[in-house]
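One structure is given below, encoded as structure tokens.
Only one protein chain is missing from this complex, and each of the others stays in its spot.
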Amino acid sequence: MVTHMGLVGLGRMGSNMRERLRRAGIEVTGYDPRPEVSDVPSLAALVEALPAPRVVWVMVPAGEPTRGVVDELGTLLEDGDVVVEGGNSHYPEDQARAAELGERGIGYVDVGVSGGIWGLENGYGLMCGGADADVERLMPVFDALRPEGPRDEGFVHAGRVGAGHFAKMVHNGIEYGLMQAYAEGYELLTAKEDVVTDVHGTMKAWSRGTVVRSWLLDLMVKALEADPDLAAIDDWVDDSGEGRWTVDEAIDNAVPLPVISAALFSRFQSRQTQSPAMKAVAALRQQFGGHAVRPAE
Amino acid sequence: MVTHMGLVGLGRMGSNMRERLRRAGIEVTGYDPRPEVSDVPSLAALVEALPAPRVVWVMVPAGEPTRGVVDELGTLLEDGDVVVEGGNSHYPEDQARAAELGERGIGYVDVGVSGGIWGLENGYGLMCGGADADVERLMPVFDALRPEGPRDEGFVHAGRVGAGHFAKMVHNGIEYGLMQAYAEGYELLTAKEDVVTDVHGTMKAWSRGTVVRSWLLDLMVKALEADPDLAAIDDWVDDSGEGRWTVDEAIDNAVPLPVISAALFSRFQSRQTQSPAMKAVAALRQQFGGHAVRPAE
Amino acid sequence: MVTHMGLVGLGRMGSNMRERLRRAGIEVTGYDPRPEVSDVPSLAALVEALPAPRVVWVMVPAGEPTRGVVDELGTLLEDGDVVVEGGNSHYPEDQARAAELGERGIGYVDVGVSGGIWGLENGYGLMCGGADADVERLMPVFDALRPEGPRDEGFVHAGRVGAGHFAKMVHNGIEYGLMQAYAEGYELLTAKEDVVTDVHGTMKAWSRGTVVRSWLLDLMVKALEADPDLAAIDDWVDDSGEGRWTVDEAIDNAVPLPVISAALFSRFQSRQTQSPAMKAVAALRQQFGGHAVRPAE
Partner (left out) sequence: MVTHMGLVGLGRMGSNMRERLRRAGIEVTGYDPRPEVSDVPSLAALVEALPAPRVVWVMVPAGEPTRGVVDELGTLLEDGDVVVEGGNSHYPEDQARAAELGERGIGYVDVGVSGGIWGLENGYGLMCGGADADVERLMPVFDALRPEGPRDEGFVHAGRVGAGHFAKMVHNGIEYGLMQAYAEGYELLTAKEDVVTDVHGTMKAWSRGTVVRSWLLDLMVKALEADPDLAAIDDWVDDSGEGRWTVDEAIDNAVPLPVISAALFSRFQSRQTQSPAMKAVAALRQQFGGHAVRPAE
């Protein structure tokens, strides 16, 4: 039973999670390279501060940063300890990391964490992958972090190592599709102002009873309440990696993904000031039909 | 204030709505061509049974059936009465019907009704279009039908005649996109059984705290609970018209709709036993590359 | 056998066609509202100038203009004459026009004409719809306009009235897809300058022997020769109607059209300075994740 754990990475997500864990009575020693937020001066000090067998939850950006922390933990921890990767690692990374740590007897559990800035109050949706014994031991931590309600509505042990981040990756891919679906509907509503005069009210009226009601819809309504024409927001949309991995994974498995890929490509398009492809189409139309093109500025 | 109204069409939706209205204390006289479920023998008898100024809610299939009922009501009703079109009419039909009835002083309000078979218990999401006075008069009816909670979370007066069905059309278009997004994610989860061993549990764990939580997700979980591999269900998916209208409308307004159109086309594909297009691609590959084709059975 | 015909509309297409017809020895009397290019002062004068049974080819913009000319011709022509609609009418318009003219014994043939500004020299690809006798009578005209080579490689009697414009509509829909495919490939080539250092040369090398060789590719190469980075061309792409009709038609017939619709939507996107949909996605990301949005300028 975990009563005292380590947490590496005290950014927006990490510090909120520490707070939620502490509220649930779990002692958390946090480490972050920024001394002003860190409880200990180093990873080594963190490991030293924890009772064995240790649990260290890593909550730093995916890629290099996560790799660096997990590698260093591998040299500091010992047989029987467990590393929990709570960031957004690509699942094959988990499998590689787990194999390396496993050689030294260190357990590895990957956890996909959903909920964003709302998680502190609402709890976090959790999907994890790993060995039964490791997951079992971590249950008090998961129970503290997950939303209230039945455990299986906010937590799953989805499979072996990698399954947590695989599930989170798919979750995010779905999220891309859902957001784009609402966004397309929103745009169509705004395109007929002569008919639909209350777009915000229309989407708000979908909040209860309708088939499309959801948390994302609630957020859309909130956004329109704050800024009815979204006038202050540019149409530039970033993407954070999981959407790309989802489509890559689908391609590897010959799974058709027309909606999620379209949502991803719409984000790419949103970030282009000039589309080379559409310049090419304009050039072609000019070539065959003498159609006017707009000169570039 | 409406205390007694007429309701034409007592199918699954209509009879549930009658029941919900009655529970709210509104007297409802229902008409249906099937005598065994009808309260009166004819439309004329229905009109006769209602106190003037009358309210008649029409809840029959879109297209010919709705047109027929509304036209007949036009000859039976009188100045000051109101027809409510609660089916899934295409919004230009509403505008044409309203203009015709308006010439005889009969009001017309179109209402998009969402909620399906769950509406009797949960209430129906309502979007309406029409004149302020007509809508105002109908508020007791709308309040009885809509879900509990703040009025504006389950009801909207979206604009002039047509706005209700326009909003419902867009709602359904969004619904296509949402369903397809979950469905693609589901398929990808099932494609990696070596990693994710509990697909049902994974989607259930998204029910609380996650970004993708929604009523449709809850239904997906229910469906997987009943049939974990969806083994009993064929991959044949119908479409009911609003999805098509949504894409048509987007094209008319030069609104890009990549996700909703992809969801619609996926339904078309699901119903084809042989795709002429893919036969053509196979034929082309054979022509240029000598690639093997599969002989048709 | 037609040796003298009328031609209404002497814009870029019409005047080139008149020239090609005259080179082939067919006498052409042209009418255009602009007196400086017209051979006769009015439609009535045109009809008067032609030997009966008359052939009048209409080559004016689709929609109102074509409708106006055909309606007026209907009052001027007589039993046995034939109207040829060579513009880009929507095929149901052809069917309606033909029925009206048919009541007065006037024939109607719709012709889809492809080839753009290159048609004068190369000849025009022709697809027509109409009665056998009418088409038979027009063969000398079609033979003059179509490219050299076997007749069936540049001309088809595709079916009854409407078939010519239906075929041309589908032709243009395909064209959208082809152009977008080359354009996407072009963009991807330009995205890896560290690997592919000669994009123009690469596309030029596809001109012979490859699977993707085509006339559109030749035009792409020409465009890149003139402006290797397409620096002078804005990424704004118009659409002229047939692409929209193609997708509408597909939806009516439950035909999946993922590629052609994606090409159409890409054009819509190219013309947006701010995408309401992507503003909505940005707003949603900000709501749930506290992700930074770019402020609109």
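A, B and C label the chains in the order they appear, each numbered from 1.
By definition in this document, a contact is a pair of C-beta atoms (placed from the backbone, for glycine too) under 8 Å apart; a residue touches a chain by one contact, two chains touch by 3 or more.
Every value quoted in this text rests on a predicted model; they were computed, and no experiment measured them.
S.K.: Would you mind listing the shown chains in contact with the chain that isn't displayed?
M.R.: It touches the following shown chains in the full complex: A, B, C.
S.K.: Any idea which of C:N16, C:T66, C:T246 or C:S275 touches the chain not displayed?
M.R.: That would be C:T246, which touches the missing chain.
S.K.: Quick one: say which of C:A52, C:A99 or C:A191 touches the chain that got left out.
M.R.: Within the whole complex, the residue contacting the unshown chain is C:A191.
S.K.: Considering the whole complex rather than only what is displayed, give the residues of chain C touching the chain that is not shown.
M.R.: Listed in rising order, the touching residues are 91, 114-116, 119, 122-127, 129, 146-149, 152-160, 162-163, 166-167, 170-178, 180-182, 184-185, 187-189, 191-192, 195-198, 201-202, 204-217, 246, 249-250, 253, 255-260, 262-263, 265-266.
S.K.: List the residues of chain B that touch the chain left out of this view.
M.R.: 12, 116-118, 179-180, 182-184, 186-187, 190-191, 215-216, 219-220, 222-224, 227, 230-238, 258, 262, 266-267, 269-270, 274-297
S.K.: Extract the touching residues of chain A with respect to the undisplayed chain.
M.R.: Against the missing chain, chain A presents residues 211, 239, 244, 247-248, 251-252, 254-258, 261-262, 264-266, 268-269, 271-272, 275, 277, 288.
The working rule: only the chains that are shown with their structure count from here on.
S.K.: Can you work out the whole-Å distance between the CA centroids of chain A and chain C?
M.R.: Result: the chain centres lie 47 Å from each other.
S.K.: For chain B and chain C, what's the span in angstrom between their mean Cα positions?
M.R.: Those two chain centres are 38 Å apart.
S.K.: Could you list the positions in chain C whose residues touch two or more of the other chains?
M.R.: Where chain C meets two or more other chains at a single residue, that happens at 258, 262, 266, 269, 275, 277, 288.
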